[in-house]
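A single protein chain has been omitted from the complex, and every remaining protein chain is retained in its original position.
Chains: A, B and C, in written order; residue numbering restarts at 1 for each.
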Amino acid sequence: MGMWIGRNRKARVTYGFDEIALVPGRVTINPNEVDIAFRLPRKETQPLEFKIPILASAMDGVVDVGFAVAMNKLGGLAVLNLEGVQTRYKNPQEVLQKVVDASKSEITALLQRIYQEPIQQDLIAARVRQIKDAGVIAAVSSIPQRAAEFGRIAQEAGADVFVVQSTVSTVRHISSEYKSLDLEKFCREMRIPVIVGNTVGYDVTLEIMECGPAAVLVGVGPGAACTSRGVLGLGVPQVTATVDCAAARDAYFKKTSRYVPIVTDGGMSRGGDVCKALACGADAVMVGSAFAKAHEAPGCGYHWGMATPHANLPRGTRIKVGSTGSLKQILFGPAEVDDGSQNLVGAITTCMGNVGARNIPEFQQTEIIIAPSIRTEGKLFQTVQNVGMGTS
Amino acid sequence: MGMWIGRNRKARVTYGFDEIALVPGRVTINPNEVDIAFRLPRKETQPLEFKIPILASAMDGVVDVGFAVAMNKLGGLAVLNLEGVQTRYKNPQEVLQKVVDASKSEITALLQRIYQEPIQQDLIAARVRQIKDAGVIAAVSSIPQRAAEFGRIAQEAGADVFVVQSTVSTVRHISSEYKSLDLEKFCREMRIPVIVGNTVGYDVTLEIMECGPAAVLVGVGPGAACTSRGVLGLGVPQVTATVDCAAARDAYFKKTSRYVPIVTDGGMSRGGDVCKALACGADAVMVGSAFAKAHEAPGCGYHWGMATPHANLPRGTRIKVGSTGSLKQILFGPAEVDDGSQNLVGAITTCMGNVGARNIPEFQQTEIIIAPSIRTEGKLFQTVQNVGMGTS
Amino acid sequence: MGMWIGRNRKARVTYGFDEIALVPGRVTINPNEVDIAFRLPRKETQPLEFKIPILASAMDGVVDVGFAVAMNKLGGLAVLNLEGVQTRYKNPQEVLQKVVDASKSEITALLQRIYQEPIQQDLIAARVRQIKDAGVIAAVSSIPQRAAEFGRIAQEAGADVFVVQSTVSTVRHISSEYKSLDLEKFCREMRIPVIVGNTVGYDVTLEIMECGPAAVLVGVGPGAACTSRGVLGLGVPQVTATVDCAAARDAYFKKTSRYVPIVTDGGMSRGGDVCKALACGADAVMVGSAFAKAHEAPGCGYHWGMATPHANLPRGTRIKVGSTGSLKQILFGPAEVDDGSQNLVGAITTCMGNVGARNIPEFQQTEIIIAPSIRTEGKLFQTVQNVGMGTS
Partner (left out) sequence: MGMWIGRNRKARVTYGFDEIALVPGRVTINPNEVDIAFRLPRKETQPLEFKIPILASAMDGVVDVGFAVAMNKLGGLAVLNLEGVQTRYKNPQEVLQKVVDASKSEITALLQRIYQEPIQQDLIAARVRQIKDAGVIAAVSSIPQRAAEFGRIAQEAGADVFVVQSTVSTVRHISSEYKSLDLEKFCREMRIPVIVGNTVGYDVTLEIMECGPAAVLVGVGPGAACTSRGVLGLGVPQVTATVDCAAARDAYFKKTSRYVPIVTDGGMSRGGDVCKALACGADAVMVGSAFAKAHEAPGCGYHWGMATPHANLPRGTRIKVGSTGSLKQILFGPAEVDDGSQNLVGAITTCMGNVGARNIPEFQQTEIIIAPSIRTEGKLFQTVQNVGMGTS
């Protein structure tokens, strides 16, 4: 396992979504009859059940209170970022408008300025309550350093799910400047389910699972607006990352009988990518740019990473994704575009029907092939004319 | 066989047309003296024999009655789709014109609308008779769910060949909403040869062959206007798909002494691709976009997939291929273009001459190499100037 | 050796120039002190010796009488095509001008028309004599079918070298329509050295060498103006082709003590490509498009393949290469361009100095690496700005 990259040193070969394809099954199934539910474990009670295995990313161009409500009503779950404009500004509309209006040359500095405004703790509770007032599930997130404090506030305000998220999360973080989060203690003390990420790799995922999270987010740097992979050289392509973390989940389940779902986060812009993530072993996916295209998204067709506003080393950029349809269309169709970015749920069920998977666990067993030519074989006209697969 | 794509999981490496090349032979042959006939088995009678191993796809931009007649007169076979505009509209010309005239932003919705018009059963018989009236072979197609009904109508109207075709066909399709086609029963009861597809993979092909079809179509998603591979993440590149299905055919022949030809369908826009498909083991090829370029094609230089009009999850797009020559030129030359899209038959015979194959079975034994650089080595000027191989 | 491309079928992995690089040596040498002479064996006399291991292709945009004279005076050898405009037209200037003036859409038909003019046998002898009158070596070529006749005429007119050339040459060509060339008899009866090509592959090269040629041309389809690889799907990338044929040469030498040089023909537009061909085992290279750029070239900055004018299945295209410098500059510099297309000889000697090769046989032993990233690593600005390696 591994190729020589030079004297005395080997490296594993890893794969991304564009390099693989799924193989049709020996049995096929009517797509209307497959089960795609996602279940998030809770302590001492029934799991939270979602009709569709899709989460929306905790990013400011994607999720605000209104989007979170709409997403949950449609069967999925959107995560509101507690460190974005929603908790820094009482009325975030106007700063969002500035982001939309800024030119390419202004945008990095503008974002740096906008995110220097301090987080207002009362807004944390307020945003949670606004979501809960609509009668839906509320999920919110922060980085590890603030999780202890923000987690407590959010839980008290009625949040149902808390997400601890950073570019790279580990159980062991070394710092003498500040106190690292004790992840095991945090998961133990929170009453609501804690989702932890992001991570890649078998060993780290096992260590995190041993701390007791309800689920783990998989993916370092694949996001459409993220530049960590260029700026830091860091990351593992999502196919290999998902397969590795799924193996950790299965090993952990075998040892403890506790099933900790993994959620592949980032790098999926079309239905085909979502299908591949699930087939690689994900229990659900977290999607950002695809939802930034929704009419309901606060970014009005723009999308940016949460590391973009970093004061000193921005690791993201603002991209224009366009506002192409309603959230309902993006999830369930009817698709009005030909690039696979609408009707993500239809893509999942149709693909499951074609590979003969009745549910997500069966879908996770789909035969995968390495098939880089799948993107281009026969597609010259689409590429040249910028239609269909030529647009993605 | 297979590479590790992550912990505990392997994937086969698969290949598409652009990644391989054919190796010149130790013996060469005068191209005028090679035999390229294709024979489609029939029950209790001699096989249908075609002078050239090329079929035209059952797509609305390619085949109407006139095209079917012209194609068969030139030695090949065109399949008319019984679920397209030809059987939904008495005078399909005007809807075809609308497809041609629509802008990029209108086209998906327009196609969805056009294909909501119900199929008129009397038009099925009428189209078959129109073809038969010209004294040629009539081949028509439908999806599995409608095959029992449409197959009967077509056969009674005088059709010579029936094609059962869907994105992914298997023998075992599970549904409680509708009754699945009993493929074995259908093949047994039809008097005319039944071609079944599409499929990829050794095992599925064997299972399908055991149901008694006259031939099998190979290919999931390679079509020039198809986007299944992007929308669903599904498919196997055509080189591997053809090699696998050829192995199934040979194994089935060894066991039963019945030779069920395989027809590689999709992904071939130039003569070189057609040659590669045959060298990979195909007995014939089915071509769409290359024929959509014919003056005789009803799409007037436009081409779209039959899954494009899907109401909820379109899996295709409309492409412009141009109207570049007569069908005769596309098949036999003289080629007036330099991109390999004209004189497909000349390409086959010339290539066979160069690899030293006297007939298709010998051509199927050609040495293949993995040679991705074959497309670009030395071709900088063609690429930059958009001529020759730079156009494809 | 070989990868599975599908069930029961393996294919070798082959390489082209852009996928490899040469490794610097442990010893380096002053480039002025390396020996790059090329020797072409003759019967019963000393070999023809050329100061530089570079031949110019028998193509109408490259070689006419004037070019042949200039090339030989500079130490190389240019081959005049006996089936091109030089022997079809007494004054080829005006048809060459038409080729230069034609638009993209007219060019294929125009070339087909121009090459329908019959070859005038008296012009064959005349062209040979014109070259000889300048006191230089005369090399001319034809396809196998005409070699017996044209070879005799050329030899009588004083030609020094005869080249038998076709897309794919083998010893055994099967035809009942015409009599194939008996290559062994032809080589035996000709008094002047016969170069035979083109070929790829160990076995065919051995068979050809056993017929007695003075040298063998290696390469099927790499030419800058050739489209055989797209139109027919045929060919072997030049690195593998050259390595294989060099192995045949060495095996034949071991068996017979007769050294038959191989000349890699096609696919080399820059000095780096020429260096790679020699390092792969070539004794010399044959170059077309790089010389079409010379002020002395009859194509005035345009270049086309000899299979382009084929009446029914053209397998080439016309490309514009520009007229960038004198032949002397292209061979010896000073280079005025930054893309490696000038001072080919300086590139060879400098590279040999850096890898520590004192002569071509040592250069043929250079360590080769598979290094596709060599073209792009660090070269972003060159690519974007279309300078240096970004132009090639």
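Points to keep in mind about this one:
Operating definition for what follows: a contact is a pair of C-beta atoms (placed from the backbone, for glycine too) under 8 Å apart; a residue touches a chain by one contact, two chains touch by 3 or more.
The structure displayed is predicted, hence computed values, not measured ones.
Just so you know, the chain we are not showing touches A, C across the whole complex.
One of A:Lys98, A:Arg152 or A:Arg229 touches the chain omitted from the figure, and that residue is A:Arg229.
Of the candidate positions C:Lys98, C:Arg152 or C:Lys379, contact with the hidden chain is made by C:Lys379.
Taking the complete complex into account, A:Val321 is the one of A:Val321, A:Ile360 or A:Ile374 that touches the chain left out. Screening A:Ala247, A:Met268 or A:Met306 against the full complex identifies A:Met268 as the residue touching the chain left out. In the full complex, chain C makes contact with the omitted chain through residues 1, 12-15, 17, 20-30, 32-33, 202, 239-244, 246-248, 270-276, 279-281, 332-340, 343, 346-347, 350-351, 354-356, 367-371, 373-382, 385, 387-389, 392.
Touching residues on chain A toward the chain that is not drawn are 3-9, 11-19, 104, 108-109, 112, 167-170, 172-178, 199-201, 203-204, 207, 220-227, 229-238, 240, 266-269, 289, 303, 308, 311-314, 316-321, 392.
Here is the rule we go by: only the chains that are shown with their structure count from here on.
Shared contacts of chain B and chain C, meaning chains that touch the two of them, come down to nothing at all. Remark: rotation between chain A and chain B after Cα superposition is 90° (nearest 5). Averaged C-alpha coordinates put the centre of chain A at 39 Å from the centre of chain B.
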